[in-house]
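On to subunit A.
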Amino acid sequence: MSLQDIHIKVADAHSVGNVEAILNEIATRLDDFVNTSETGLIDLKSLPFSTDEYERLRAMLGRGEVTARLNSIGESEIYETHFPGVWWVTHYNVEGDIVADLIEIASVPAILQSQWEDVRTGLGRLRQTLTSVRGEPVEP
Partner candidate 1 sequence: MSTSLQRGIASFVGQIDGPIASFFTSCVHCGLCADSCLFYTETQDPKYTPIHKLEPLRRVWQQEYTFWGKLMKKAGLSKPVTDEELAEWEPLVYDSCTLCGRCSLACPVGNDIVYMVRKMREGMVASGHAPEGLKGATQRAIELGSPMGVNINTLRAQIKHAEKETGLTVPMDVEGADYMMVLSSAEVAEYNDIIGAVTRIFHQAGVSWTIASDGFEGTNSGIQIGSSDLAAELVGRIVRAAERLKVKYVISPECGHAYTALRWEGPNLIGRPYPFKVIHIIELLDQLRSEGRLKTDSVDETRMTFHDPCQMVRRGGMVEQPRNLLHMVAPNFVEMSDPGLQNWCCGGGGGVSANERANPLRTRAFNRKKAQLDEIDATTIVSACSNCRTMLLDGLEHNHMPHEVVGLTELIAEHLADDKEGKAP
Partner candidate 2 sequence: MKEQETLEQRLGEQGVSRRAFLKFCAALATMMALPPSSASAIAAALAKAKRPSVIWLSFQECTGCTESLTRSHSPTLESLIFDMISLDYHHTLQAASGHAAEQARDEAMKAFYGKYLLLVDGSIPLKDGGVYSTIAGRTNLDMLEEAAKGAAAIVAVGSCAAFGGLPNAQPNPTGAVAVSDIVKDRPIVNISGCPPIPAVITGVLAHYLTFGELPALDELGRPKAFYGETIHDRCYRRPFYDQGKFAKTFDDEGARNGWCLYELGCKGPTTHNACATTKWNGGTSFPIESGHGCIGCSEPKFWDAGSFYTPLSAPAADVATVAQVSMVAGAGAAVAMGALDRVKKQKLQQSREKLTVEDLKGD
Partner candidate 3 sequence: MDAQELLIWVRGAGLQIAAAVFVLGMSYRMLHLLLIGRKKSLAEARGSEWAGGLRTMWQRSFVLPKLSPRGRFTVVAGYLFHLGFFVTLFFLSQHIALFRAVFGFGWPALPRGVIDIAAVLSLGAMVALLAHRLVDPVKRLLSDYQDYLTWALSFLPLLTGFMLLREIAFEYVTLLTLHIASVELLLIAAPFTKLAHMFSTFISRWYNGAVMGFKGIRT
């Protein structure tokens, strides 16, 4: 007997009922964003989904024009869905497990924006590079 002999199928998961609820939530947040520019976040990990439903949500939101990939303590995949302003943000750890799975309502997800601290550190590094190129001492 091999594994193939065990016929395991997952029944058409009679919906937990969260797909519609989340789509509604997204619509409400998007409406807020349009009217007040208030951004929004929905944590998908805190909601129970059947695998089936999760895939259904993905399919329904679709993929838009932008996809970004982030490499920082593990990968992160960020893409704009078929609905502009609705982003799907998935953070993985270095082992490839999902550590956060978010729907973000914004023009650009916060994580994609350059962070002031990083910009500042980066500027320092750039100056250092320049110094090494010119052979000049670095300003404090």
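As a selection rule, all candidates are chains of the complex that A comes from, given by their letters.
Things worth noting here:
We adopt the following convention: a contact is a pair of C-beta atoms (placed from the backbone, for glycine too) under 8 Å apart; a residue touches a chain by one contact, two chains touch by 3 or more; residues count from 1.
Just so we're clear, the structure is a prediction, and the values are computed from it rather than from any experiment.
Checking the candidates 1, 2 or 3 against subunit A in this complex, the single touching one is 2.
By the touch criterion given at the top, residues 7-11, 13-17, 41-43, 45-51, 70, 72-74, 76, 89, 91, 93-95, 97-102, 110-111, 114-118, 121 of subunit A touch candidate 2 in their complex.
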